[in-house]
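The structure under discussion appears below in the form of structure tokens.
Heads up, one of the protein chains got dropped from this complex, but the rest are sitting where they should.
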Amino acid sequence: MKVGIVNVTGYSGMELARLLYRHPEVELTSVTGRSAAGQKLGDSLPHLDDIDLTITEELTEAVDFVFSALPQVASAQAVAPLVRQGLKVVDISADFRLKDPENYKAWYKADHPAPELLAEAVYGLTEWYREAIACCRLVANPGCFPTSALLALGPAVRAGLITEDIIIDSKSGVSGAGRGLGLMYHYAEANENLAAYGLEGHRHLPEMTQEFAAYHPPFKPRITFVPHLVPMTRGILSTCYANLIDGKLAPGKAGEAQLMELYQEHYRNEPFVRVVSKPPQTKHTLSNNYCLVHPVVDQRTNRLVVVSVLDNLVKGAAGQAIQNMNLMAGFPETLGIDALAAYP
Amino acid sequence: MKVGIVNVTGYSGMELARLLYRHPEVELTSVTGRSAAGQKLGDSLPHLDDIDLTITEELTEAVDFVFSALPQVASAQAVAPLVRQGLKVVDISADFRLKDPENYKAWYKADHPAPELLAEAVYGLTEWYREAIACCRLVANPGCFPTSALLALGPAVRAGLITEDIIIDSKSGVSGAGRGLGLMYHYAEANENLAAYGLEGHRHLPEMTQEFAAYHPPFKPRITFVPHLVPMTRGILSTCYANLIDGKLAPGKAGEAQLMELYQEHYRNEPFVRVVSKPPQTKHTLSNNYCLVHPVVDQRTNRLVVVSVLDNLVKGAAGQAIQNMNLMAGFPETLGIDALAAYP
Amino acid sequence: MKVGIVNVTGYSGMELARLLYRHPEVELTSVTGRSAAGQKLGDSLPHLDDIDLTITEELTEAVDFVFSALPQVASAQAVAPLVRQGLKVVDISADFRLKDPENYKAWYKADHPAPELLAEAVYGLTEWYREAIACCRLVANPGCFPTSALLALGPAVRAGLITEDIIIDSKSGVSGAGRGLGLMYHYAEANENLAAYGLEGHRHLPEMTQEFAAYHPPFKPRITFVPHLVPMTRGILSTCYANLIDGKLAPGKAGEAQLMELYQEHYRNEPFVRVVSKPPQTKHTLSNNYCLVHPVVDQRTNRLVVVSVLDNLVKGAAGQAIQNMNLMAGFPETLGIDALAAYP
Partner (left out) sequence: MKVGIVNVTGYSGMELARLLYRHPEVELTSVTGRSAAGQKLGDSLPHLDDIDLTITEELTEAVDFVFSALPQVASAQAVAPLVRQGLKVVDISADFRLKDPENYKAWYKADHPAPELLAEAVYGLTEWYREAIACCRLVANPGCFPTSALLALGPAVRAGLITEDIIIDSKSGVSGAGRGLGLMYHYAEANENLAAYGLEGHRHLPEMTQEFAAYHPPFKPRITFVPHLVPMTRGILSTCYANLIDGKLAPGKAGEAQLMELYQEHYRNEPFVRVVSKPPQTKHTLSNNYCLVHPVVDQRTNRLVVVSVLDNLVKGAAGQAIQNMNLMAGFPETLGIDALAAYP
């Protein structure tokens, strides 16, 4: 299958190229980029020197499948004609995640460039929408924070364990902010430093709200979401807090065992989600496509706490995008993305 | 004033030495350490080479004031006879923080070595107990996490703004784990890594519970506290979540302004707590004694979110200890600890 | 081919397991470890949880090929009987690198445990000894620093460009020091810190001296080698300085072009060494098996400067070991180790 990447020079784009290079059923044949157009891929991105391609402004060759790693708005503009031409597309931007164009406009301060595609676009959290993904032509790849939060609390939501009050405290490595320069991401400022941001409302919040609601109607979550910038390159850890509904779990240790069993059962057949019995570390997923989930009961307060970790550029972006491509193309779901984490 | 430090070779101890060296009213005359006893201070700790002292096993000279930076249990054992001799002591360990010896035993798995001193020991959160500290002879210096959480939520608790459900999500640099070796603190494992820990109950939890309750009776907080290990050396950021009681703040922006004003007023005369209008960064307090506090209302859910930052070795340990010493000795509170942060 | 790893719990051992898991011609069937014996591999090393093995004290199953990742002395002791049994072995320790047992004793302060194997052991710098490796049964995998230095200066030595005065200034990430705990590798001490070490003579020096001499007799290098510890997990950068012999290269830019051409030609068919025209970054080789080499002429002084980078755990240890295994087993040299670097 011939594959193209739109905007290969950002972190999601280059991570797609890195992973696709090893994919046995895929040939990467076209990569685009604006400022780097005309350069050899390896001149712009030396770690991709083995891929013999020139960066172009537009997709140049006949491709069967396209990943868009453009920013929002620009991505929908680029992707819409491709979908209409009959290409299958995974869009890594936020453009097709929110189902309601008014909601999109409220959060992204722009009219949606292709609202007619919203209905058919499938939210690409593979574990939740596997069947729909397999037969669609446009996937809206989830945000990195929502992936970590939805996988963390999904089993509890679906099992009706928790009330609608949810707090998501997420911590992300700096690559999550992208490759665009900024003082907050300048090494000397970001290193040995830690800050919260987006306290007035982060764009991943409506995505989480929409999806939790869709996962277990009529659940209507009231989410407080606070992301933090952590001095590391890759990795997201989300600590998710919710109130357990009385009587759903047995008291004490028995309830913890019930909870663990419920999570284990929920994810039993998932190739990329692992329920772990000890607090997971982001480095356990460094450069691979896993999400590790660790649910516990805070016995003193009867609250559920779930910690999840993943690599924001892999399961949080390029890896999950390929997982979705595998489904859309009829390949085994894990093909090309089953590497172990590069620990330490 | 002649001052001694018990256990100078840990991070709190060496930070005390660093700061006291510049204190204009203090002469550091005795420093102890077990394995390093007999060495010149500068041989063991090259950055302290300007301090011409030899590390001894016991306090060797007549000292007027003692800091103990020993671990718990050992600290109370060392400190109790000194207090009885009439020395003034700031104990940086946890030994005199919990008022109830049963509570101490439950959390520290040991009988309290000197329960008779618990009643007179003053919890050394300077901003809350300034008067009592000034006239006591034994201060229990607060834990680093409690300092960040109590200063963050204190104004809201006292003003009766919030319900008793509190979530404290704290992130700490690795120096908070001390100088003892461990695989989790081994550079190649801790770097580019992030993890939650203490999910089964961290020892700083009962300290927070006790102090919030004492600050605004009959407030009985139900706290979930989750600390995280962040790949940086110094710094704590705590993100604190609580439910606002309806009607206490005006709706919308007006309520946010009220909240900010309440916090500003609360800390107006505090030399080391600053209420800031933008999310603070831990690096804004690197190596100095400040705590920065940033309160906001999550309008969508009517929750209070307060972010606080401090340097765990300074305001979270040695700096606050000296702040307390200044009060106990009748010096100006800020003497010797008024350096600006070493940013970047 | 059934493969075993002796001492899987160190960084070289676990990196071998990570890489071998994806090797299409290999099945990892036995892993040993002392303190972790009896544990599931994934319990001890969560990132290897997909490998369903139990750590044992000794190699338990019939294996066709063994990697030893034990420390020196212990490694030779473990490896010698295996070789005598007819197993093929790659030894990652230093035990079979130095040809002269007296030299070994001088540097490692121990009698060599198996001097009778020294003659047949092949120094495993694949690019230099490919043919011998392919038909031997015991490979002494090179040290990480020697790999970086030999590949950097090899072409110049063989072409007779430089005098025997060589300075190797190497910088290594902290994983190079291994998984053993130590204050220098304690996160809070190693982070934001940089130091030289081994100034009195590092054990990788005699290895470099022996190999440069063997590569171009009667070249007798006088090497000053200074390694440095850099606050990052993986990566080595060696900056190598030597005096150009007058008249070997044309003056000015023409000479630089000659030099570049000589290096390009030298490494034209090497799958894992790339000559680059811009200063390489260690991250360009993060988690993969490449060594990047950048030769320049310092025109002002007529010195050769060559900068090389590699991942100390891959090309500097486990990756090169598998490269050697591929040759010994008759597999394509790049099989299973051709991943791109996980940049950023």
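A few remarks follow.
Per-chain residue numbering starts at 1, and chain names A, B and C are given in the order in which the chains are listed.
The criterion applied here is as follows: contacts are C-beta pairs under 8 Å (C-beta built on N, C-alpha and C of every residue); 3 or more make two chains touch, one makes a residue touch a chain.
As the structure is a prediction and not an experimental result, all values here were calculated from the model.
The chain that is not drawn here is touched, among residues C:S68, C:T239 or C:Q320, by C:T239. The missing chain, though absent from the display, is touched by one residue of B:V31, B:L45, B:A76 or B:A94; that residue is B:L45. Taking the complete complex into account, B:E192 is the one of B:D91, B:E127 or B:E192 that touches the chain left out. Residues 11, 173-175, 177, 179, 181-183, 185-188, 190-192, 231-233 are the ones on chain A that touch the missing chain.
Residues of chain C that touch the chain left out of view are 165, 167, 169, 171, 173, 188-189, 191-197, 199-201, 205, 222-224, 226, 228, 230-235, 237, 239, 241, 279-283, 286, 294, 296, 298, 300-301, 303, 305, 307, 309, 344.
Those residues of chain B that touch the chain absent from the view are 11, 14, 18, 21-22, 45-51, 175, 191-192, 233-234, 274, 276, 278, 280-281, 283-287, 292, 338-344.
We adopt the following convention: only the chains that are shown with their structure count from here on.
Judged by the touch criterion defined above, the protein chains are all mutually in contact, each touching every other. Centre-to-centre separation between chain B and chain C, using Cα means, comes to 46 Å. In chain C, the residues that reach two or more other chains under the touch definition are 11, 175, 191-192, 233.
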